[in-house]
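Just one protein chain is left out here, and the rest sit where they should.
Letters A, B and C mark the chains as written, and numbering starts fresh at 1 in each.
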Amino acid sequence: MSAYTIKAGSLFDRLRAGAEPHWSAYTRHAFVAGLGDGSLPEAAFRHYLQQDFIFLKHFARAYALAVYKSDTLEDMRASAGVMDALLDHEMGLHIKYCAEWGISEADLEALDEDPACMAYTRYVLERGMAGDLLDLKAALAPCVVGYGEIAARLVADPDTKTQGNPYMPWIEMYSGSEYIDLAVGTAEEMDALWRRYGNDVRAPRLQQTFTEATRLEVGFWQMGLDALTA
Amino acid sequence: MSAYTIKAGSLFDRLRAGAEPHWSAYTRHAFVAGLGDGSLPEAAFRHYLQQDFIFLKHFARAYALAVYKSDTLEDMRASAGVMDALLDHEMGLHIKYCAEWGISEADLEALDEDPACMAYTRYVLERGMAGDLLDLKAALAPCVVGYGEIAARLVADPDTKTQGNPYMPWIEMYSGSEYIDLAVGTAEEMDALWRRYGNDVRAPRLQQTFTEATRLEVGFWQMGLDALTA
Amino acid sequence: MSAYTIKAGSLFDRLRAGAEPHWSAYTRHAFVAGLGDGSLPEAAFRHYLQQDFIFLKHFARAYALAVYKSDTLEDMRASAGVMDALLDHEMGLHIKYCAEWGISEADLEALDEDPACMAYTRYVLERGMAGDLLDLKAALAPCVVGYGEIAARLVADPDTKTQGNPYMPWIEMYSGSEYIDLAVGTAEEMDALWRRYGNDVRAPRLQQTFTEATRLEVGFWQMGLDALTA
Partner (left out) sequence: MSAYTIKAGSLFDRLRAGAEPHWSAYTRHAFVAGLGDGSLPEAAFRHYLQQDFIFLKHFARAYALAVYKSDTLEDMRASAGVMDALLDHEMGLHIKYCAEWGISEADLEALDEDPACMAYTRYVLERGMAGDLLDLKAALAPCVVGYGEIAARLVADPDTKTQGNPYMPWIEMYSGSEYIDLAVGTAEEMDALWRRYGNDVRAPRLQQTFTEATRLEVGFWQMGLDALTA
């Protein structure tokens, strides 16, 4: 079985440490706690799910951009694989999952995009276009790896409510071996990209991109809770 | 003297009407009312000013992108002119203006970017990169033209406090003939771009871009007020 | 069985007519005639095959760019499908095909890119980035549709040498129903894109893009012949 483990001292490990206290604010957000103990109001989850549909579309575009930005066939194929997984698999799952929550595909297509979703997705796409493949992957990593970290912790946490928790399917999807492999593989890929594109002078700017993206993840969870009072 | 007049039935006029009620929410925001009667708390204006510095930098990048996207020398020169005005003139004014408000250039460079600023600037840059020159200018227009509209209305409004209003320099700058010429010229340019790139099928998507950008302007004003309670 | 048929009066049909005499220079180039009667010197074909490997890599990037540029999930999936076909299927076929011609994968990776290949691939990528999805597809179409047209004509031509012609596998691949479906589908997609993005004022510029790409295809065949005297 796949385990979520990030190598100590790896680039991802350093970026994550450098993004504190935002990383903890993201991975231990009240929204996340509510997923674990099942106390999250359904309206918050429903708003999150809807916006996540738009989010996934732009993330698929970001991986397409990564293919465009790649120098080698191997890099192209790696990003094309994630893009296909998003377009074919994850968005399909999402549509099915939304249907179970009473949100139709037509609803999804007609959504107004929340500014929190705009901020995050467009920041990733813009950083990725302005910079190189490493900048793009640094902007994507808090989401891709962080979801694995969150779900792996929840599934291992004895306080997580596993019976009668409407959010267990979410926790199981992102703690499943397929997703954990993607998360861990993404963290490992960043070390490889660092060797090829990194240098110490640009480290602060890379940290800034990672930290901003982490803050925007905090905003994305908060968007779910804010929907309750909107 | 230059007057702020938008031709009835012009593309800008139609987009503005189509963006209601967001257009009114933007141009008649409480932040704007506070500029007019001088009641806006200084802390709100200071936060706005700081973020506007980051905003202008990305707007200069957006006009650089417009040069890249141009098909003709005339288009290139038009966008290069605005880009230069932003980089040389407006950012210089901004730095000077911030200094009067006790914000040093070093403060400006060290700022954390507000998510409301990120959302707007990155949306503009991303729409502009993904689409054509018309998409880019439609995303820029609510800001460029709207500021002229706001300032022109305030300066003509008998209720505007002209004596002892710390925000009169802001109102005067954006209602001045130099800025109004830019605003009106930008609205006119959109008709020319529509003739060259527009078609009725893409009108809804153009409206969406304009409306989203307008909503993000509402968020930018609100960001100033929210700073008071943060 | 799939037939290569372009609807009279369709956008592709009009662009093709407007690209004359370059379209005929491309589709009836001496290189093409040499494929049909088997008289093409093998060194010319080998140089073409090698450069076509680089070409396909950049074409896969161009379809990734099309995913980034898409407004709808349907558009994203259509371009993702071609991108995958290029990366997974066509480049694999190409590597296998090159091996039969004594060109190893290591040889392919170590190639110097011919200026004719650079000109075409970079022109497509740049037009696609600067313009919208219609500009990008107009730059891609002479290749994607034209290869189907060439191969369909050769396979139907009684003068084509079908026995002992080392180029029959090439002719069969591009006249096969899978490829013809792609070519015809690409031409049809252009009408749909025209309805969504086209207008009469931009028609001359679209024609220019299509015609330039056609001229660059002529240059790509010529590159193969020029290799004989280099």
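In this section, contacts are C-beta pairs under 8 Å (C-beta built on N, C-alpha and C of every residue); 3 or more make two chains touch, one makes a residue touch a chain.
Since the structure is predicted, the reported quantities are computational estimates derived from the model, not experimental observations.
Q: Which of these, C:82, C:125 or C:193, touches the one chain of the complex that we don't see?
A: Missing-chain contact among the listed residues: C:125.
Q: Taking the entire complex into account, which one of B:6, B:25 or B:64 touches the absent chain?
A: B:64
Q: Of the residues B:6, B:25 or B:76, I need the one that contacts the missing chain.
A: B:76
Q: Which is it among B:6, B:25, B:87 or B:111 that touches the chain not included here?
A: B:87
Q: Just checking the interface: what residues of chain A touch the absent partner chain?
A: Considering the whole complex, chain A reaches the absent chain at 68-69, 71, 129-132, 135, 195-199, 201-202, 205.
Q: What does the interface between chain C and the hidden chain look like in terms of residue numbers?
A: Missing-chain contacts on chain C: residues 113, 115-116, 118-119, 122-123, 125-126, 129, 212, 215-216, 219.
Q: Could I get the residues of chain B that touch the absent chain, sorted low to high?
A: These residues touch the chain not displayed: 57, 60-61, 64-65, 67-68, 70, 73, 76-77, 80, 83-84, 87-88, 91, 125.
Following the convention adopted for this analysis, only the chains that are shown with their structure count from here on.
Q: Call it same or different for chain A and chain C: same when shared residue numbers make up over half of all numbers used at their interface.
A: Because over half of the interface numbers appear in both copies, chain C and chain A meet with the same residues.
Q: Need the central chain here, defined by C-alpha centroid distance to the all-chain C-alpha centroid.
A: That would be A.
Q: What is the distance in Å between the mean C-alpha positions of chain B and chain C?
A: Inter-chain centre distance comes to 44 Å.
Q: Please work out the Cα centroid separation of chain A and chain B, and write it as a whole number of Å.
A: 32
Q: Which positions in chain A touch two or more other chains at once?
A: In chain A, 125 touch at least two other chains.
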